[in-house]
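Subset of chains shown; positions unchanged.
To keep things simple, chains are lettered A, B and C as they appear, and every chain counts its residues starting from 1.
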């Protein structure tokens, strides 16, 4: 039944570096075509069985960390999205319950952005998919990941101390390449093709402590500020060259939010990561407990599984992510 | 943040056998209290870190099989539930998409039933939870599994040949203890506490080939027939004694459906498995591709991960299950 | 703001009779073009200010009868539609409430069918509107009535006694032209262009007394039986020649439901009334109290007001109808 294209064989050393990628009309560099002209899964193709197998050997204690927030942890939702309305159904009172949800926005809580979520340029989505193809459910939507599942190595990059020093996670504090690089070195790992980077800024921990009034103000489009990856060519190159298949964080939008300008080729990392690289962006993941355990264990590599919704035509999904130490 | 009770230490050999369990008012036997008087997670407590660690060593090739059906694969939904309405939102036309779902019934597709789904007796749910406690989100609902995640050994039990011979998966064909036992022997495994049993009857494969008219008729409450576990004391005892934490199948309701009577202590396996044992029931899981791969590999043990929704107060969730060979 | 086309002047005596209408490809006769080639309101154009004014003079006692059923009076909904989920919102607990509805099907309760609801022939809707035009909200939908409102004479035609004698309202009992004619004579009125006919069969009164089991069985597509207008050329001609702008009844589908065949030019009165005549069909209206009052008063003419939803692009709406005696 699963009709996803077969992943093409990937030979790690042969993946192009950022500088080897062609320049696209917007001025950044493009990874289109790497997996063939009709591919809808992007870099996730790098999670081959061998990558999964190798990652599974990282399990030491078997401790599990579920990385999805509880429903409505973030409320009100950012950017005018909504929180789900859950109705409990009693078919035969006293004998059992069913559920139904309305107003359920996958983009309002922990989430993966699929390659249909943000365009590379107006009307042009990852690998040349058009707006019409996406609306018709023909390209790039979340089932291209959901029908395969994800199981790979996760690298925990804890940059929260640096963020705290330079403005805090609730401000527009940029996470710099040097912050990521320091965290990686502390973790004592080298990146390998197929990794998922888990960037911990401390944002959700901070958010959880705010008053309802602050949360409401922060959620308004135009008011939102949050720490996140610096919008720069250096950052784009660093992420591409890591050959990670996804980057997830505990912030609103992965990239720094609330700075003045979205102009220039690197003004939107969403455009570059999703639209040009075919990279999965994870947002609002709960990393707090995991980071604490990593600190205790002195290990920052995990076996990371994620089962995005097998939801044809959808733009995104909760990650249903599990980190195993 | 995760406030789930700590799992109690379980020493496999010390788990009671079915015959050692007390008889409950309905005439079957009850596993209440095994994990303390306020426990809401049931047998899933047996999935300790050590169980997860051991299961991770089963990975050989790293091949992944996502076991959740695509949305609306089953349509119309069984038992008057509905299929989701998905709306694609264009915030800034051409630049990207968001999603929103309405009419989303977790019980309409691949699913886990939580311990809030079916009662042991009217008004009494697993481990003494009341209807009011469940409605208030205080006991037994799906986040007790979703906030921990599941990663354990899956045992693939393929009973489809026997079902095909004795009426087929679309009829009320009982899967007998002897069928399960034969499948287990073919698989060459012994059950261990913490396993999840994956029972393949061929139902969904058969369903996929039916006309829309047949699907519609089959979905009507009262008309539904499907192969599934035999309603008997022998079956209840067999499942308990396996010390499995969950049993999932590719059928509508795991147990045989459409037979005349639901009377007697064993007239409803839902009542026994969910209400008395605290066992997770999985329904409408897509096992077809996995079974084929197991047959090819000659192996029926998998590393099974599942991330049910971290959805406080919900009765069930898609399993977001991944089998890794 | 209201951009509805101006109604064309109608001179009652000049309206064509059914025999004067052209024969359409399906074999019945067509009223297309009567109000110009781009008209989307159909016969409702006949409700001119003068018609409204004249009808207002019918008020004698000022007694009001609201003709919309309470929400979920019909449950389960017929034909796999749903009943609304109503959520009461407490913004500031104790200070007030708001509402939100999900799963709200206007076709599940008292309703007007707009001229977008049923086609004359596949892909061809009233007055030549295409499926694409309707889906784009350009033609025939309910706001063409909702933005103008309806206020005209209602003629109460009580055929319940005849229906009761010949099978009852819950069976496929045809309401014949002779039944309508007798009711009209009893009412002592002549039809005038612009009238709305209110046909009382007793169906909803009967329905209200049925068990939940019967209601559930009756609601299933394929099982539904109900009294209603006979599917015949004679009936089509009678209704057209009355120059009524709408016909509403207390039955499921106005026309008789559950008979064997929908073949032939007159096999579907929906096709003829909506698709060819541009006539408003009203279904599941509560006429019981009104009929009783008419019987008491010995008058069967009412001032009838109706404010369909001003809902651009919608196929139908609750009638929000009021009969004033």
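Methods note: a contact is a pair of C-beta atoms (placed from the backbone, for glycine too) under 8 Å apart; a residue touches a chain by one contact, two chains touch by 3 or more.
Worth saying up front: this structure is predicted, and the values here are computed from it rather than measured.
**Q** Fill in the total copies of the single sequence across the complete complex, 3 being in place.
**A** The entire assembly in this structure file is built from 4 identical chains.
Note that in this section only the chains that are shown with their structure count from here on.
**Q** Measuring between Cα centroids, what's the chain most distant from chain C?
**A** Chain A.
**Q** When chain A touches chain B, do the two copies use mostly the same residue numbers, with over half shared, or different ones?
**A** same
**Q** State the superposition rotation angle between the two copies chain B and chain C, fitting on C-alpha atoms only and giving a multiple of 5 degrees from 0 to 180.
**A** Rounded to 5 degrees, the superposing rotation is 180 degrees.
**Q** Between chain A and chain C, what's the gap in Å when you average each chain's C-alpha atoms?
**A** Once rounded, the distance between the two centres reads 52 Å.
**Q** Counting only Cα atoms for the centres, state how far chain B is from chain C in Å.
**A** 48
**Q** Roughly how many whole angstrom separate the Cα centroids of chain A and chain B?
**A** 29
**Q** Can you tell me which residues of chain C touch two or more of the remaining chains?
**A** Answer for chain C, listing residues that touch two or more other chains: 102-103.
**Q** Sort out for me which residues of chain C touch chain A in the complex.
**A** For chain C paired with chain A, touching residues are 85, 87, 100, 102-103.
**Q** Considering the complex alone, what residue numbers of chain A touch chain B?
**A** Listed in rising order, the residues of chain A that touch chain B are 1-2, 48-54, 56-57, 59-66, 68-72, 81-82, 86, 88, 93-107, 116-119, 122-123, 131, 134-135, 143, 146-151, 208, 270, 286, 288-289, 303, 305-307, 309-316, 318, 320-322, 324.
**Q** Quick one: in the complex, what on chain B touches chain C?
**A** Of all residues in chain B, those touching chain C are 76, 80, 82, 102-103, 216, 220.
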